[in-house]
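Here the complex is missing one protein chain, while the rest keep their positions.
Our next item is chain A:
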Amino acid sequence: MKVPLAALSASLLLLVSTPVAVAFKASDFKTCSQSGFCRRGRDFATRAKDNVNTWRSPYSVDAQSISLASGRALLTAAVNSALYPDIKFSLEVHVHEDGVVRVRMDEVGGLKKRYDEAAKWALAVEPSISAHTQWKVGASSARAIIEPKTKPGHEVVVEFKPLRVVLNKNGREQVVVNGRGLLHMEHYRNKTVEEPKVESPEEGAETQAQEVLKVNPNAWFEGDSEDAYWEESFGSWSDSKPKGPESLSLDIDFPHHGHVYGIPQHATSLDLPTTTGEDPFFSDPYRFYNADVFEYLASGTTSLYGSIPVMHAHSADSTVAIFNAVGSETWIDVAHPTAKSTGTHWISESGILDLFILPGPSPTEIFGQYSGLTGAAPLPAHWALGYHQCRWNYVSSDDVRGVQKRFDEEDMPFDVLWLDIEYSKDHQYMIWDKKNFPDPVEMTKDVAALGRKMVIIVDPHLKRADDYPVYKQAQELGVLVKQTNGNDDYEGWCWPGSSSWVDFFNPVSWDFWKSLFKTTKGSSWSWTESTEDIHIWNDMNEPSVFNGPEITMPKDLIHYGGWEHRDIHNINGMFLPRITSEGLIARGETPKRPFVLTRSFFAGSQRYGAMWTGDNLGTWEHMAVGIKMVLSNGIAGMSFAGSDVGGFFGNPQPDMLVRWYWVGAFSPFFRAHAHLDSKRREPYLLDEPHKSTVRNILRLRYSLLPVWYTAFRETSVTGLPLLRPHYVMFPQDETGFTIDDQFFVGNSGLLVKPITRPGVTEETIYLPEDNVYYDYFTYRIYRGSPKGRNVTVPADLHQLPLLVRGGSIIPTRDRPRRASSHMHRDPFTLRIALDGSLKARGEIYLDDGVTYSYREGHLTWRGLAIDKISRGSELRLLNTDLAAATPYSAAEGTAVTEFRPENPFQTGIASVRVERVIVLGLPGKPKRIVVEGGRELEWEYAPGAGAARKRGDSDGGDASVLTIKDPGLAVATDWAILITM
């Protein structure tokens, strides 16, 4: 949510002349040229470019120093800088079991220590070093063939002079580190105090001589001035920079990859536009400095609320990726020297070099490798995939009850009702404002009684009030972020006024914070006026500090371990949802899956919950870029993502709101939210026909919950994104590399292109393959081609371009219910979209949706497949047990080696049946349909086009539709249906 101050007041003062509030205030945030180390880094890159023929990296490996460890897969060496022979650096290059290469470099024995814990917080587990890979050390380089054998031809090379690290595939360079000589680790130094000049005639000649000597011999590399080495100011703020210059510059090039993706969060296209080189799209580098950006622009490189320093480099031949584990402010320049190559330049303010090179070579493998490092998003609570209704603010417990009542009166489903900051007394989170919420527990129970949940905001800024137990405890424990002197608690301004922040880098804070969420009285204060049906929204965790530089904390504040805020800024936001979700898991007797929404995030945040794209605007541009941002977050691991439906700021017109609901219904996280100043816009307030359209959209979301949940299972196990861009689905199809306005939902075969423009009645959608696609609603057929093809589909306000890829089986639960919790026993409909060879595949994953019992194998995971048998005269639809086939990959964290079909969950849903089977694209009317070894089934057939293209078959037309009535077969048992043609 939320509006920092500056723009509030700006719009206030403009009130007389312009009633419209001003937007993004660029002057609140730094450009590269206003950031000392970025300026230095870019100047440095310019010097290198201008002197490309003579430029030579001063860093080299001391070949004598090389040693190997951990079965020879870990190489360590000393690195020297020709500029400063006395300064020592160390280099480590690890090769992991899965082929990931980790490159670490640090200053050794320096005046101070560089921050080296970014990876510690980002990684889910300590990666295991390869048991097979062995370095071979030569005179000028060291080489290692990357195991396992699934990556043939992959080799990592460390060249000594100058230092370069290269990942090769079949002799072709995939990733080159320091290929352009932009590696520079500014070593710690003492500030040289300018000596007062003593003018004396005798010494005149000598002084002159000394001055000549003082010319910096390293100026060709470092520049001739100490630009912002020791202090820096921005606006009215100054940064004391007690450690002096310590930035890290690094060039990472992809000589054979013309597209790069990732480095969320930025409001831009998925295929990252250039920031340098010839005619760059943007002029400033992409920035990572988590910030509360008021009314951010729908296109730009400005840093937003979160940072995931992960970049994919893609070509039709291969995909590689890098994960640069750095937590300080970082700027990234992107250029395409040629259409088929990419150069990137990373400039960070502090920290060691800790780079992970992911060899791919396919997007799917990249996701495996990245989730191997930082973990995958765990299975969320099932209800969290339903529709969330939020607003700043539902103003009272009666208001809450009223909103729920109105939804029910209109028979519109929703699962979660949200409360923003105004529920709390003086913005002391967890303390109810009893004037408006006199009965919070009763209110929550009234919501929960209908099978729903509440999500309530808990922000990280604590009002400095002695009668606020959360603050008081934190203060007494000494776990608050400290001022520059390292002793006194930092005090900044946020919603409650004077506030302090918990320093979650201090492990002592963890138990304290977790215990707050206990709903029963214990030894210390806990939120007894809450229930286990309340889940948490963590906002403002960048952190947002209203009176701080760039609306956040001063960089010279001190965190646990003496680290400066500058070292950990981008990591900071990850802790609040982490510890909060751990608190929610621990609060009850039976651990239940928590739901925590965060605005700020870092690599690894996917382990703790969902994110949203922050305070977007109710404009078409923001609606469109929101989709791209969710895609980008997804490929960086943060799959459980969405944008505020309707736009946070503004009052969207009904047509825009309807389109936004379509977008939301196909976002992993589906929440409508609105600013305090906006009109109420709950869907029941819409006039017809919009109200009915939105009701249908909500019902569609709910009927597709089996698809979403099944997709999430895969994501939780493989790290694959929930929403899949074209380059992930079809890595060889060049046309798809730049597409980011249409996407696939998991591996379900659903292809969707939400409309994000006004006045549209039809839309082109790109089909990337020679396959048949079916309109989800009308069953009209669209045929692709081997080279890819655009087709036009209807896209009126009540319609959505939603296609089913031939070869897919879509399981749905079509009975509208008022919340997802009432759907657990509802029967399934199977929509079978045959491909040209009359095949199709699908999956259904189910568990209790609430607890962690799936980790003990209490689950159902079914495979559905239809194939031709008996030389094509019959089709057989099979329901098989995937969990029994591969129990270890049934769900994330499943610790069972053998699947028990009689597990309590599966026994509990024994009565859940398939009530309808719809087969699209049969070549003709079947003769007979039976359950294999059982009864004959009732069915209807509507003739139409078949899946296979016939000679002279005109494009399109309506598919033939076979509807099998209620086969009465349980979803969790093995069976087969035979269709005789």
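Quick note on the criterion: a contact is a pair of C-beta atoms (placed from the backbone, for glycine too) under 8 Å apart; a residue touches a chain by one contact, two chains touch by 3 or more; residues count from 1.
Heads up, the rule we're going with is that contacts and distances are computed from a predicted model.
Participant: When you check the chain that is not on display against UniProt, which of "Prefoldin subunit 3", "Glucosidase 2 subunit beta", "Cullin family profile domain-containing protein" or "M-phase phosphoprotein 6" does it turn out to be?
Facilitator: According to UniProt, the chain not displayed is called "Glucosidase 2 subunit beta".
Participant: Using the touch definition up top, pick the residue from A:Lys191, A:Lys445, A:Lys679 or A:Lys927 that touches the left-out chain.
Facilitator: A:Lys679
Participant: Specify the residue from the set A:Ala69, A:Ala131 or A:Val850 that touches the hidden chain.
Facilitator: A:Val850
Participant: Touching the left-out chain: which of A:Pro469, A:Pro827, A:Gly863 or A:Pro901?
Facilitator: Spelled out, the listed residue whose C-beta touches the missing chain is A:Pro827.
Participant: With the full complex in mind, choose from A:Arg699, A:His726, A:Lys753 or A:Arg862 the residue touching the hidden chain.
Facilitator: Counting the whole complex, the residue in contact with the absent chain is A:Arg699.
Participant: Of the residues A:Asp814, A:Asp881, A:Asp958 or A:Asp974, I need the one that contacts the missing chain.
Facilitator: Looking across A:Asp814, A:Asp881, A:Asp958 or A:Asp974, the contact with the absent chain belongs to A:Asp814.
Participant: Tell me, which residues in chain A touch the chain that this view leaves out?
Facilitator: Within chain A, the residues touching the omitted chain are 4-6, 8-13, 15-16, 21, 236, 395-396, 398-399, 411, 435, 450-451, 493-498, 546-547, 676-680, 687, 699, 814-818, 821-822, 824-827, 848, 850, 908-913, 915-916, 965-966, 968.
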